[in-house]
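Removed from the display is one protein chain of the complex; every other protein chain stays in position.
Take a look at subunit A:
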Amino acid sequence: MNIKALPLRHRFWTPNVAVLLFFMASGVVFAYFRFFHGFASVTNLNPAYPFGIWIAFDVACGVALAAGGFTTAAIVEIFGRHKYHALVRPAILTAFIGYFLVGLAVFFDLGKYYNIWHALVYWNGTSVLFEVAWCVMLYLTVLAIENLPNVIEQFRGKVALPGFLSGLNGPTDWLLGKADGFCRRTMAFFVIAGVVLSFGHQSSLGTMMLIAPYKLHELWYTPLSPLLFLTSAVSVGIPMVVFEGTLAAKFFGRKPETELLAGIAKYIPLFLGTYLLLRLGDLAYRGVLATAFDGSLQGNAFLLEFALFAVPYFVLKRRRSRQNPTLLFLCSLSVICAVVLNRFNVFLIGMDMGPEYSYFPSVGEWAITFAFIAFGVLLYKIGVNYLPILEEEH
């Protein structure tokens, strides 16, 4: 409990960073064409598939995979499981980076990106997207506030701005002190607000495609979709924490937090079980289970999605498999893939907008998506390197 989080202060310029920068640079090249020569010059989007991988992955999956933030915060701060305290800061930081990138991705995907602020001014309450936009904006703000203590802890009392800015040292420090007081008094409010806002927009993403009853495949067109999106997002929260924790330990050469991760992993089958129960119940109630076995692309995509959800549930139910780091990592990866495939199914694969068009992401779309992922990893590296995110090894 009294272990202190510290900045890693590793060497920043490593070969891995060069790889990340390469991906980002290639994304920038395609972004130039997207912004100055139209969508047609980069994407394979067409009248029947107005939403492509930028929405399906960068936004829909991005939001779901950032769920590690609110699930960990809820388990530790709200439900009082303080022994997992070491997992909160990295999870909150990752969530912040995730939502920041979602915002950035939306900017790339909007035709009139300079009108993005219209969501603040022109309200259309009947639009699901309106609700999603507001929740994401508010939650991003909440996440920024939740990350503020890290910055304060690092810089308060030792603000040393370079050169002529040094005159601002005093005021900056005073500001940090004020922010510190504010955070201490109000953090509980923001922690709960973060969870409620997450509930709101995670479920609303599930409502989005319900406006297209004649286009979305019946395996995914269900009034329960909001609840399924919420429960699957909750299910993927801890697997994301495991995934990031394992990779961070490997790449930063730290001792893996095996015990901690194995401990918190006991919630995964609980959440997954809830989700699977709802999913199966819904399919059975609506009587559409048979269509999963008709051999169509959609049917097979559903079977794969379901298997990716169900296998880790059964594996992780056993305490012994949770304590096996490799198995735990693979199961977490499976849940992550399951959620990604589920979002793809709802936003792309399950959408049939007529026989005249098909869609597969172009090289440029992939490049920009990879650039976002690389940017996210880089931001995480910067974060843990210069801010007290990861706790000292013990």
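The rule is simple: a residue touches a chain if its C-beta (ideal position, glycine included) is under 8 Å from a C-beta of that chain, and two chains touch if they have at least 3 such contacts; residues count from 1.
One rule holds in what follows: contacts and distances are computed from a predicted model.
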| item | value |
| --- | --- |
| "Sugar ABC transporter permease", "Fe-S cluster-containing dehydrogenase component", "Circularly permuted ATP-grasp type 2 domain-containing protein" or "TolB-like translocation protein" - which is the UniProt name of the missing chain | "Fe-S cluster-containing dehydrogenase component" |
| Residue of A:F12, A:Y113 or A:F360 touching the missing chain in the full complex | A:Y113 |
| Candidate in contact with the missing chain, chosen from A:S26, A:T72 or A:S204 | A:S204 |
| Touching the absent chain when the full complex is considered, from A:P15, A:P47, A:G253 or A:G295 | A:P47 |
| Hidden-chain contact residue, picked from the options A:L6, A:M353 or A:I373 | A:M353 |
| Options A:M24, A:I53, A:A133 or A:V340, residue touching the unrepresented chain | A:A133 |
| Subunit A residues that touch the omitted chain in the full complex | 1, 35-41, 43, 45-48, 50-51, 74, 77-80, 82-83, 109-113, 115-116, 118-119, 121-131, 133, 188, 191-193, 195-196, 199-200, 203-204, 207-215, 223-224, 226-227, 230-231, 270, 274, 351, 353-354, 356 |
